[in-house]
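Of the protein chains in this complex, one is absent; all others appear in place.
When the chains are written out, they are named A, B, C and D in that same order, and each has its own residue count from 1.
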Amino acid sequence: QGDELIIALSTFSEETMVPWAGSGQRKTYLDLVYEYLTYIDPDTRETVPGLAESWEASEDGRRWTFHLREGVQFAGGHGEMTSADVAYSIERFIRDDSRAGPSSVLRRAIASVETPDERTVVVTLNTPDHELAQGYFGASQQLGIVSKAYFDAVGEAAAEADPIGTGPYRLERIASGSEIVMTLRDDVGDHWRARPEFSRVVFRVVPEESTRVAMLRTGEADIAPIGFDSIPTVRDAGLRIVSAPATWSPVVRFGGLVQTSQERYNPDAPWARREVRQALNYAVDKQEIIDALFQGEATIAASDTPVPAWESVEPYPYDPERARALLAEAGYPNGFDVTIRTFTTTPGAELPLMAEAVALYWQDIGVNVTIEPVDWPSLRSAWTEGRANDYVWTHRGFPFASAVNGLEAGFTASSLFASYTSPELEEMISAFSNEPDAARREALFTEIGQHLRDEAAAVFIALANEPYGVSDKVGDWDISTSYVWNFDQVGRAGN
Amino acid sequence: MQIPPAPLLEVRDLSVRLGAPDAPALIEGVNLSLRPGETLGLVGESGSGKTTLGMALMRLLPPLLDRGLSGQVIYDGRDVARMQPAELADIRGSEISMILQDPMASLNPVFSVGNQLKEGLRRHATAPGSLQERAIRALDDVRIPSPEARLASYPHQMSGGMRQRVVGAIALTRAPRLLIADEPTTSLDVTIQYQFLDLLKDLQARLGMAMLFITHDFGVVARMCDRVAVMYAGQIVEQGPVRDIFARPTHWYTRALLDSVPTVNTRLDRLPTIPGAPPTVAARPEGCRFHPRCANAQSRCRSAPPMQERRPGQSARCWFPLDSERTPA
Amino acid sequence: MVQKILILRGARPKGPMPGMALWRQTGWPVRLALILLAVFMVAAIFGPWITPHDPMQGSLRARLVPPVWQEGGSWAHVFGTDRLGRDILSRLIAGARISLTVCVLAIAIAGTIGTAVGTIAGYFGGWTDRILMRLVDLALSFPVILLALLLGAIRGPSFANIIIVISLVLWSQYARMSRGETIKIRNEDYVDLARTSGLSDLRILWRHILPNIAPALIVIATLQVGIVIVLEASLSFLGVGVPPPAPSWGSMVADGRSYITSAWWLCMIPGIAILLTVMSVNLVGDALADRINPALRGRNL
Amino acid sequence: MSDPILSAEGLTRIFRVRHKERMQDLHAVAGVDLALHAGQTLGIVGESGCGKTTLNRMLLMLDQPSAGTVRFRGRPCNTLDAAGKRAFRRAVQPVFQNPFSSLDPRMRVGRIIAEPLSTIPGLSRAEIDSRVAEVLEAVGLRATDARRFPNEFSGGQRQRIAIARAIASRPEVLMLDEPVSSQDISIRAQILNILKDLQEENGLACVFISHDLATVRFMADEVIVMYLGRPVERGTAEAICTRPAHPYTKALLAAALPPDPDAAPPELPPQGELPSPLDPPQGCPYHTRCPLRMEICASHRPAMLAASHGGVAACHLLEPEAAHVA
Partner (left out) sequence: MVKVIATRTIEALIALLLMSIVIFLLSRLTGDPIALLLGDGATEADRQALARDLGLDRSLPAQYLGFLADVLRGDFGRSLTAGGQPALDLVLARLPASLSLAGVALVFTLVVGVLFGVAASIRRNGPVDVAARLVALVGQSVPSFWLGIVLMYVFAVKLGWLPTSGYGSWSHYVLPAATLGLFTLAAITRLVRSSMLEALGSEYIKLARVKGLPEAMVIWKHALANSLIPVITFMGTFFAVMITGAVIVETVFAWPGIGRLAYESILARDFPVVQAVVLVITALFILANLMVDVLYIVVDPRMRSRG
């Protein structure tokens, strides 16, 4: 069936169909149905208009006004999108029973949502956010716009079963645990954004990676996320690899470095000393790991988050001599023993392997590593509850939804998910978040990156791509931005 | 003087070995003949090869032993020992039939008595009446009370005696001309055994069949048989008319066996015994098989004695046959 | 029948050296299996002294080297190297040790518990029996794989977990079987005779029951070795087995499965090792069962 | 006469069994009285299922009577203390029917025979070994056989081992439950002779259980005939086998076919089947099969009455007023 695009995913996550009912992982299929206020240009990485044609923020970053696009129709003849729909979507998104990841942050941040007219939405914030439009309200996040009228008419359960959005596709059916099928809207011809080339998009959930690879080879799937290990296999089979660049970054994290928190600081750990952390960074030949484990689909990282502003930060080079010297300087000439806890997630199937590779390098400088596989939920509980102060673990960083929030979540003591803090750093972050000037912000942001690198807040390994195997049927497909898969805009080969 | 009818079954030099021709023999050089209506008793101690002989006659031996079968089993002019499976299925049940020793084990536990009975009846197309009627009649023939109700019973719901009668009924459904009964009463109580033997005699008279009656009990032989063959260690050591054997056994083994059975009528202080125990298949002695246990063994006994007629119709496998009268207990 | 023939051939079911007797009386498949098992045992016991390389040490530079008979292979790595450049042969040898340890511990624990429960239930009967056997039923109805996953989730994959989980799978079989055998033996006259000699229940259990069910237990244990290896491999596949980097055969297969076309040896060689070992164990187990207690044959799952 | 070593009064054993979807009482043994004196052999005969083994087990204290008592030297067995029990165990030893299941296949013969000795305190190894050798020779085996395993012996030899074991602790009573019925004719005679010799040499008392009147006649002084768990006739072996009073005993005698082709046909051939012990007949348990049954037999159970042979029998025909009716 030439008209059908089959995408094999490793998980559907919750299989729910409204934006606030689950995780952002669902955006793979939700984005065909719902649309966002702003999008990101894949080439320039600039924020471009989406359902909002334009927007402006007040000087203090607390009052945002969005001007909506005209003539955007909800699917199934449910009418034109208006400010009421946007306001409803925001308010529903931050309601107490919302299960979406960013809902708690937004709930705290948003003071009010007003709709002065059909085309205008005004959002007032409690705390300044200078990036709301490209951040939480953008296409890389979860605030899809739903139809208020539709919800009012049919209620939440029915809307869940037959979701209506402004996107080019409509849900045809969900077979639990098996497939989600989207069909093109009848009235797609004049869609404001997308010109889809496939009349049906079928998502299949195939947890086992080797099965996904097999499906690519037999033509049972056109697009499938694959592990780095499978890249040669897929290439050997004459198929293409398309990767989303630098969407995540494998890293080795230290516990007990939340220096501004009593419970989460562990001064006795060897890595409480900066020299040790630096030594552990110098000890690892990152390029070799990238070549061997990531099949070249990654770049050496100087941070644990893919952030454009930090691209200029110089990574630690591979220098075992230096590492040994630093260790000696820190008082560990003979190294020490450490346990690396590791787990797999999606993406992140390579983490245990990376742990083993890192262990091999650390062993070279006398640091004795035991590897202990754990699972992510347990580790996450231990970490957020301050029980991980003597842990070292592999982890993966994701792009920030908003720089401020990202920094606050990662590097201030108020966040449960902080991995490294210091009074100095918290000050820098607070300065950054209160700075309205874009250029100054950029400079401060870069400075923070440099600081994190110099302090060796973690052992930075790589900025990794997200590789997809792609069949002959697939032509142009642009996934140069994270969290925006553009499955509704996959081109057909030959077109 | 009447000419005795031609034998119905003639066994010539029958041996059963464990597969190969040079493997140990379970039975060896058996010669028997059986006339219509006649009952031949086959006695011997456990392991002497009675069942093996019975099974060999019906070609029911397990594959290994069946391969080791040699000699002839002439039934009604045809050699059963050379028959193909189809021919065998033809004569089994209709010409030759068998009652097995263990009534508990010889009925299939998962099918009703009626089912198992009718299977045989169905193949006996010539008999009159419907299948059901014939089944009822068959049970009635073996004196099973309320036969109609019994057809629906399963084997486990019946007593041992009743089961053995059902086995009898099944074996006789097709009015065979020869019945092999392999210790049909050993597992029954004496009072039940008595009645079953009665029944069997009755049926035999009615159907005019010949019978090979295998047992280890001389009392049963005395009651049931016209002639008797005594087996020891895979061979027939003595054969003859029942009265002659009981009164004047010529083989020392026969004699010693008869003597060592206690009876109700007299009180003995000690029983005469045979020393030792019967040999196992693997350890059968050369020569006369009985000589290691024989009170009269001599050096000549180390070579095998032939079967020789001692009196009309009575022959024995012994170099030094007895000639005295035995005083019955 | 079989017994009859054995007796005829002069072979007693219980010889002085069962291993040797087994060797002499079996065909080539079982002999081959015995040889393979011997290799396995040697690898497991002397592993640390005979591995050509450190099974945990590798070099990313020498990763995915094919086995020696393939183009690009070398004698340095007979079976090639894995994703981290660790020598597969060395890891196989080290894995044998792990498999053996898991087998021995799990079977010992399961066997002890199961046999204790089974013999007690069988010997005393009545309520003891009913309660204990219900417990066995419950254990049987528990989807053990889910328990394994839960345990793995609670405590992370660990050696102890696997042993607990596998023991939980296995013990009920010992319980059922030893109960059955105990009931059989309890009804043997020699148990009554022991009582008329004034022996206590405990002594009867120890002196008469246990030695007599031991052969059947040994047969089960042998046949279970295969189950343990496969189960351990399956658990490792699901990520709750032997924790990496320890080279369990199961996790070697699991880790190598993405390379089935590009570096087939990663998953095929350990897979074949599992297959051959388990087949050998099962062959030998069957042969043992035939000798010791033909009734057990085919009844073991 | 001296006091009995072992005696029983009103011995009864009821099994609760599931039958036809409900629990029922099965009277395996009902109201058996007996007394066993030193040097005497008491025979018990009856058909399969009449309760012989159950009775034996109760006498051996392997099973608890549901009613009635077993007495050992006059003392009720259920009141024996530990020492009394030990004395009982030493004094009363059984031989069972099946020589294959009587010997633990994993034990050497020597240990099997020594087992009853192992509970006797103060016996040295050497003493035990010499006793084992002694009893092995007493049953016609060699002392060196102690080192072998049971599976190296034939059925007859095994039964000898079982007997050796039974006499090892120098008991006063042998309980023999069909000790020869699984043996071949030629072996049967050997074993019976050994038993008889041992009994006479050591002055043992024996309980000899069998379904075969002929062997009972050979072994026993006195005989109890049982039917459906109840004794129906008792008397000397001679009397029971030649002048039986009870129709059932007569049927048993008739069924014991003499090895004589010219034997006269029996006077009262057996009829019918054994009723199920789960619903035994009302009245006389034998009346369903009795050729001489009278009206009263179906309703009243006869008491034990003196019979002409000097023993007793439970039959209405023996009632004085029945004499002319019959």
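Heads up, the rule we're going with is that contacts are C-beta pairs under 8 Å (C-beta built on N, C-alpha and C of every residue); 3 or more make two chains touch, one makes a residue touch a chain.
Keep in mind that what you see is a predicted model, and the values were worked out from it rather than measured.
The chain omitted from view is touched by exactly one of B:Arg35, B:Arg123 or B:Arg137, namely B:Arg123.
For the options B:Val11, B:Ala56 or B:Met98, the residue in contact with the chain missing from this view is B:Met98. When the full complex is taken into account, the listed residue touching the unshown chain is A:Glu15, out of A:Glu15, A:Glu53, A:Glu455 or A:Asp478. On the side of chain A, touch with the chain left out of the figure occurs at residues 8, 11, 13-16, 18, 21-23, 96-97, 99-105, 160, 175-179, 204-208, 210-211, 214-215, 217-218, 220, 375-378, 380-381, 383-385, 405, 408-409, 414-417.
Residue positions on chain C in contact with the hidden chain: 1, 134, 137-138, 140-147, 149-151, 153-154, 226, 230, 233-234, 237-238, 250, 253-254, 257, 260-261, 267, 271, 274-275, 278-279, 282-283, 297-299, 301, in rising order. Residue positions on chain B in contact with the hidden chain: 55, 58, 60, 62-63, 85, 89-94, 97-98, 100-102, 105-112, 119-120, 123, 154, 156-157, 167, 170-171, 173-174, in rising order.
Convention: only the chains that are shown with their structure count from here on.
If you average the Cα atoms of chain C and of chain D, the two centres end up 50 Å apart. Centre-to-centre spacing of chain A and chain D amounts to 89 Å, using the average Cα coordinate of each chain. Touching of two or more other chains is recorded for no residue of chain B. Shared interface positions of chain D, defined as residues touching 2 or more other chains, are absent. Listing the residues of chain C that touch chain A in their complex gives 57-61, 63, 83-84, 152-154, 156-157, 239, 243-245, 255, 257-262. On chain A, the positions that touch chain C within their shared complex are 209-210, 213, 227, 229-230, 232-233, 236-237, 285, 288-289, 291-293, 344, 352-353, 356-357, 359-360, 363, 371-375, 377-378. By the touch criterion given at the top, residues 57, 60-62, 85-86, 89-90, 92-94, 96-98, 101-107, 112, 115-116, 118-119, 149, 151-152, 162, 165, 169 of chain D touch chain C in their complex.
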